[in-house]
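Right, one structure below, let's go through it.
Missing here: one protein chain of the complex. Every other protein chain is in place.
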């Protein structure tokens, strides 16, 4: 149960079978940092090219294909006082043919982080895509200036080496995790990931100070992070898609297009989970989900979209269903 | 501001340009009843054939194409102590090729309503599709018996006469409303609907005691209702899709397939709303939605699916944005 | 086997349970006319409002729900020398965010029909949507002027009264047929339609002089038609979706969104057809379709898209499979 402090020296823009940067044991904790989606670090320096660069991969000793790992997000917090977002909803989220009539040329918003109050607000507007640092833009005005949202730090992109020795762009996601951009992968959440490569090879990056459902502008508030996570290896526990749990829910994640297919994957994975680990018969699982399931949208921007299937822990408790 | 008590004598299985059953003025309130999706009334009698039969239509004096109406759900409550659900998740919600291996032939669950505690529980299981009355089945056992969920009464299907003199099945939905099966159309919610026909012709039915997101088994707890609603006419206020609001959110509704298209309609409608009624410039609307939007799933079962785009009222208040 | 000459006096912009205009017997032939999608007749007069107005409905004596009808398109020919098309590909057919940069404001093209050579060519360009008559626009120039395409007359929209007493807009399609915009519903083709209402109630309209796959600009060459068709009643022959055949293929039609769902409906319907009418066992049907199926796109513009599943008659003949 060692606690490792790891300082990254390079980053990956694919999640793949890359050379591990650190080997850890099941139960170990890692404290490290991630750069923002554009490759900038806590001082705003360009540490690596843009594109959701990942810290890692971390090799979990003993992990083999067919196993899964549980990653607890112990601590997730921006490590600088500004982040940036896009300023336009993606065309694929809006009616075909809808073309916005903007009265400015703004492409990027710089948000200021208020750590004391745990909020973020739009501070500056920039016309260039690469202006992402406080001081790059003009001060915001009007309604935009007064917009204030609560921080909800989460990594937009993390995962394990995908099957078949693939190296998959951090722009997208699949069974191995990846760029899921789901805002409830936040501090305190436990994530379960299938293992496809020896050592699992866990990557993490693309911190968001906060994000709306769907990442519909193509960004959360993109920012560099301090990260602490703990990994447990679940030998022989095979899962099909990323899973997770927090204080109130267990959940499963489907990454695909269209959103319908995400739902299909996530819901089927939830059925498997409730049957195998909670010992609930298939009929009861169907009836239970029919009247108690909840769905969240992760993202509807990336090449693969993300939908999440959730079941309240309180309902499982009322039923007396316990996880084995 | 009259209060009408209306007792239905017939029902419609399409939403269309049907003969009105009652003419009301803007501001009037109507108290009436609806039968369940299978056509059974509060005494379990078969009042009309199955298929989400609608009470109405109600003619709102002065309503013309281009207007909209606001319907406040003042009171929505089951008027009998049992309802029924399907017992199987629809194939289109699960991975293609997934075939459940049930160890029973159950097709229908009869739920008992506990009005005192405001909950519902599976009481009986039936093997026939038409057995929907308490006493038709065998007592539930095990985990299923102990499942208890809080009541959340809402009408699965309601709407106004669609454009072009169409009569559209109550199985589906579109711009006129219809079978949206969205669980947050519950008591206290205000719904806004576009007007396509003179008098708007408001229909309502298909009460659910509660429902999970997506109506993924094809039913909520199907039950007959006592209903009270108040209608206000908004002259000249043109909207494109159903809208709504409750204590915490304003929201817009998109009905289509796949889910992606629902999101496109709902999000575009929300942009229009925030621009025209809240006076927020288009750029700020895009930035706001990007980091603060929420999405709910109405249904992923009916011929048209339903997704809902939501904005927290608290965020709009922080910005100082008020509805004109 | 009577031959009726019918002159329409009014038209319908929904396909529904409308009053029949003529009652015919199984085996009878009807010669009639249709106006163009904009409601203009052979003389360019506005006979009825725009929106794919339908001639009919025709009542087939003895047709009942559960039967099907076979409609042979004996003769389909424009009855005037000009038609019109839209001038822009629909946004839903192109990459989200793609916005064309036109150097003109053209919205409509008037095409001249060359009956002698059996071709059509763009003759004039108009800036107004309602300019659809030869003489309304400016002469075409350059590449556009020299575009010449072979005539392929077919009705964009036809069908029978839909189930459940619905009246469905002629903008869309479903199991009852409707606005399928499939270019191979041309002269000589036999179409099979399910019967949902007594008398079937056959409607036809929306003639196209020719059309590309997908009707991706939202129109074929819209034109008024002389039409002759023969109807046979198939008692007790229940089908799920429109079917058809021509000299080379049998085919089934799926109408839905997205295109994927069209394929699902059409392919499943083809399996049923090959099993029930050709007596081919299900395994062989799967193997046969796997290596010999063909798909055409009807439309990717209307509220419901259309895809067509085809099997070459020559392959069935080689196998010795004959229709019972």
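Residue numbering begins at 1 within each chain, and the chains themselves are lettered A, B and C in the order written.
Keep this in mind: a contact is a pair of C-beta atoms (placed from the backbone, for glycine too) under 8 Å apart; a residue touches a chain by one contact, two chains touch by 3 or more.
All values reported here derive from a predicted model rather than from experimental measurement.
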Residue ranges of subunit A at the interface with the undisplayed chain: 13-14, 16, 51, 163-169, 256-258, 261
Sites on subunit B contacted by the missing partner chain, in the whole complex: 90-92, 94, 96-97, 99, 258
Where the unshown chain meets subunit C, residue by residue: 85-89, 92-96, 98, 100-104, 106, 109, 122, 142-144, 146-149, 210-217, 219-221, 257-260, 263-265, 267-268, 271, 280-284, 286-297, 300, 305, 315, 318-321
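Convention: only the chains that are shown with their structure count from here on.
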Interchain centroid distance [CA atoms averaged], subunit B/subunit C, Å: 35
Whole-Å gap between the CA centroids of subunit A and subunit B: 33
Of all residues in subunit C, the ones touching two or more other chains: 258
